[in-house]
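Only a single protein chain was left out; the remaining protein chains are all shown in position.
Which chain is which? They are A, B and C, in the order written, and residues in each are numbered from 1.
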């Protein structure tokens, strides 16, 4: 992929494959974007696809992917089908010279994901993972706060994502929900998500044949610990991430739109380690009990930003912020978690999630 | 211990040993109780003890435990000193014929705790663990809801207890905070807390020499999973327990006094397991999306109830609701967690927390 | 209007006039409804209208209302223009034989509103006020709870609607925000909103030339009091209505999607009035401190329900749930409030908001 401006002078043409749960959201955002021209929607159920597109519309509706891939006015394809189909569809689209956006998770295995990343790199085409949360104003702000040192050294991250969820037929709760948390971790941590191990605890108390309650422990370099709780069985909905730093700690409560992000100027410091002291406690630990600060956040729909980034990365011939490699790092943790589960929670290593072939940045 | 009414006709005399962090709370509640006569407060720092007792007071203040134990008008002793001193003080008090209340954790090891339980049983005296939370109206109500079947089969329990806490000189975050969660689990679960294993993940990102962030996974019989998150480093305070059941799920949010307890008539059921079905999802899972119910709870101070239970168990010659055995079961989990931590989180067995010698019930 | 099924066999054709702030919401919902076919969008700014409609669309975009009114395939018109234009547009549409939906407030004066109601009645056409909140699941449930006696006798209603709002060029905060609260009151109170008086307090501390902070007191028959607080200057957003009843009290907190509606089985009763009693308090007042109950509410977009009701009322030849009369009762309170404001808050009477001409029900 050459790092040059590419594409037509007007909007880029895009086709959405899959009009089920997630596809309509992509359709709506491609339609609303000045960067994009929604040319076609492809679904085996054309009636469903037509209903999404609506009446009095000139958008092509078809069940035939090849028809879509053959069109010259389609520059990119967005795939919103089950994970097991991502690899074949992506490879077909790349062969047809189309840039590709893939719904999370990138694929259903590290091997498939790596093949997709390599295929896109070989053809110089953009492969983007739709890690939607990374395009929310709050996560973008969190990334800034981590990267500019406002939090200091990361000490712990605790992420909870629980609600009464659809028990999926083919994947467990880790594969269904944890990609959200893991993709955010990958986005905000400098260098991406590269834990030194993964330990997973799961439970299937309703005998669904797969974990419906799950906990992931992800030790990070330097002694920090990230932890993720995902749960399909909780009637109370919680979406909260706490990121503890040596300087400040932030809390992202996604269900509190009035104060989604709070930054606490509080913490615990170890000033000195005087084990002989009679009063070791007072000597060695200091507390900061400062103010709380809630940054103003713009109101922007994440998917709108995401499709804009897809267009810009194509135009500028660069990797998008959430490229195939980020999707691959998330897959690597998910696979390691599955291995840990089979080992009753023992900590296991993570396959190298960072492919040798990096795209142009 | 004979199961007969015992003690003086008027209030029982009590001495509190330790006037540091927790002692003043005990002192205030013994003073305010018609069942008790606070006779003495014992602390090496008599000036601190006197300040707690206040001016114009006839309560004995002394640094000499033996002086207190020698008094005939002292029927019981409440111990609020560091855990490492609990065994020796308890044994001395029992030898002097006093009933004993011990601040949590019961002791600093399973061995010490078991010795205390056996010594009390041998002398027929009450040994009570001050598991304060078990005497709150909300936990009493939760116990009822679990025991009367309102929740159905327990599927999962998730407990979070995090805040900016004092890094303790001698114990880690598990020993400091988890006794609260574990004692509640022991109180509400029929048969007490008897997990089939313990896996612990801890982190010490501030290099305090002990875990400051901790996670406990406690698989329960029948496929359920209990999980506890304790954390000294979080500037945001969370005290929330979710208990998921096959019939209903409850959420106890201790920081929401206006609705501390919510019972959700919602959940996920596995209706049938038809793996051949084309649409396995619809066939096998059903969702209840019913109302939420928040039981009215009386306003009562837990410690007042606790000291009343201590008096009543002495009077009636029976074990208190939170006896030495319950304290011992909590200790067993804490010791197993320490073992798991040393094994990088591997799941370990729990020493039998139920002593052979049961008190009279 | 004859109470017979009318209209074409397929969807009803509709044109939306005004593509500014509210129009796009109507457009989206008419488009998504199987009952409707969005034929045209009319706005003086056709570029804006075209952007709302989107590319690859067959919907007519025009600046010419007459062109729209002349079309046979347009059965109804939805008006989302400034209030001062509602009367003329409505009368033109009615003259062309179209049913009319009008954004709140119905008009800019009681006189104009009454003329519109009478014109629609004279021609047997539906005139509907878009009181959107009345079509939310929560307000529909509140109406049921009031009407079926669950709350008992209404004692007080307190409604707060404050946030940082756009200071409108032509209307004050009462006319901008209070229609929401008043339309809900009209919808839920048996017999509609018919206060025995109106007292208004307003403030214009930023010297905008109109009230930016406002309070309405609306005494109701039987001694109850309704009160509305509207405010453009509050950076904290509150949308809460408390309806106190002799049997139960409900709280609608619209910013808490997890528990939008709570019903409290608590209250104060006057048991007897024994003024001679030494302890009159205990003798005369009793308190209920029962449970709280949060009914499950379906997730449905209010505007979708509203456009469905518009279609059904046309099909069935009946008045819609929020007809022109309800819009007129709201106008009557707003006009009385303006009168009270000029009289420094003195309580004034309300012009009869119930027109003589009732539509077929």
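Quick note on the criterion: contacts are C-beta pairs under 8 Å (C-beta built on N, C-alpha and C of every residue); 3 or more make two chains touch, one makes a residue touch a chain.
Small disclaimer: the values here were computed from a predicted structure and weren't measured.
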Which of C:40, C:61, C:74 or C:155 contacts the chain that the document leaves out: C:155
Residue, one of C:57, C:132, C:217 or C:319, that touches the chain absent here: C:217
Candidates C:244, C:295 or C:324 - the one touching the absent chain: C:244
On subunit B, residues whose C-beta touches the chain left out of the figure: 31-32, 37-38, 54-59, 236-237, 255, 257-258
Interface with the unshown chain - residue positions in subunit C: 153-156, 158, 162, 164, 166-169, 199, 201-209, 212-213, 215, 217, 219, 222-225, 227, 229, 231-236, 242, 244, 246, 249, 251, 262, 264, 266-270, 273, 280-281, 284-285, 287, 289, 344-347
Hidden partner interface residues of subunit A, rising order: 259, 262, 265-266, 289-296
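Note that only the chains that are shown with their structure count from here on.
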Most distant chain from subunit C by Cα centroid: B
Length of the line joining the C-alpha centres of subunit B and subunit C, rounded to whole Å: 53
Intercentroid distance (Cα basis), subunit B paired with subunit A, Å: 40
Touching two or more other chains - residues of subunit B: 262, 266, 289
